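Structure first, then comments.
Omission of a single protein chain aside, the complex is shown with its protein chains in their original locations.
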Amino acid sequence: MKVLYFAWLRQKVGRGEETVEAPSSVRTVGDLAAWLGARGGGYADAFADLKRLRAAVNQEYGDFSVAVKAGDEVAFFPPVTGG
Amino acid sequence: MKVLYFAWLRQKVGRGEETVEAPSSVRTVGDLAAWLGARGGGYADAFADLKRLRAAVNQEYGDFSVAVKAGDEVAFFPPVTGG
Amino acid sequence: MIRVQSEDFDPGVEIGRFQREDVGAIVSFTGVVRGESHGERLVSMTLEHFPGMTERELERIAVEARTRWSLQGVSVVHRVGELRPGERIVLVVTAAAHRQAAFEAAEFLMDYLKTRAPFWKRELRASGEYWVEARSSDDEAAARWSR
Partner (left out) sequence: MIRVQSEDFDPGVEIGRFQREDVGAIVSFTGVVRGESHGERLVSMTLEHFPGMTERELERIAVEARTRWSLQGVSVVHRVGELRPGERIVLVVTAAAHRQAAFEAAEFLMDYLKTRAPFWKRELRASGEYWVEARSSDDEAAARWSR
């Protein structure tokens, strides 16, 4: 699946997007966040506090219990601050 | 004193302003309205229903109990409809 | 800045006056003459006012807004004379550090202007000339600010 990072998550992870092959145990947004955080380094830093993060699956906001599957586009970002 | 008329009052009275010498019995805006209405014709028509009128003395809104004296400028008009 | 004039005005220019680094939020209200009234075609609308008192009342309304909200600027422009459907009739612009003050003050200014500023509208419709009647909904809108 495709993973996107915005704002300080993008800076910590060091990239804006990537394609990942998640194991079959990654069934939700929360599973994906935990799996990415386990990579350590910038990922561990970016995903250290999930309460500070928001997510969107295929450009729809979703909480961390939302299911993800191969082919989905999952975005992680901090709470929005436009306007 | 100077009397001003606006909107349909002006049309009914037939003029926008005039200087009047009111008798000493005219002590309030209401007295003045009654005295003007007693002139008959367009004045009677303009002052027929005081509930439909508003007044200002020296460019300050005032109800019909407000005192008037020689030298004052008294305006009569319908409720405002700007904006 | 308060202006009563027969000439048209440019909302963009008036908004632009407040575009400064200490202003975060600018709200404008532009009133336009509608082409229909009481189910009839409106030919034109003529605005009469009370010169002198109009400006005083508008100034007073603007001062009242500035005492109620923290504002960086207030503009009110109101046209008088004969206007056609689609023409601009009134403009209120408020500038503040934050959006809530700018929004609330603009609504307040319009509500108070409608019930306090000595303007009178006469409509020329297909069936004749009519003075516009004051609306109780405008009084109610203004009354909510004194709660």
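We just call them A, B and C in the order they show up, numbering each chain from 1.
Going forward, contacts are C-beta pairs under 8 Å (C-beta built on N, C-alpha and C of every residue); 3 or more make two chains touch, one makes a residue touch a chain.
Please read these numbers as outputs of a predicted model, since none were measured by experiment.
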Could you list, sorted by label, every displayed chain in contact with the chain left out? A, C
Footprint of the hidden chain on subunit C, which residues? 10-13, 15-16, 19-36, 85-86, 88, 97, 99-100, 102-103, 106-107, 110, 141
Contacts of subunit A with the missing chain: which residues? 4, 6-8, 10, 56, 59, 61, 75, 77-83
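Note that only the chains that are shown with their structure count from here on.
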Quick one: report the Å distance separating subunit A from subunit C, using the average Cα coordinate of each chain. 49
Going through subunit C residue by residue, note those that touch at least 2 other chains and give them in order. none
Taking each residue of subunit B in turn, which ones touch at least two of the other chains? none
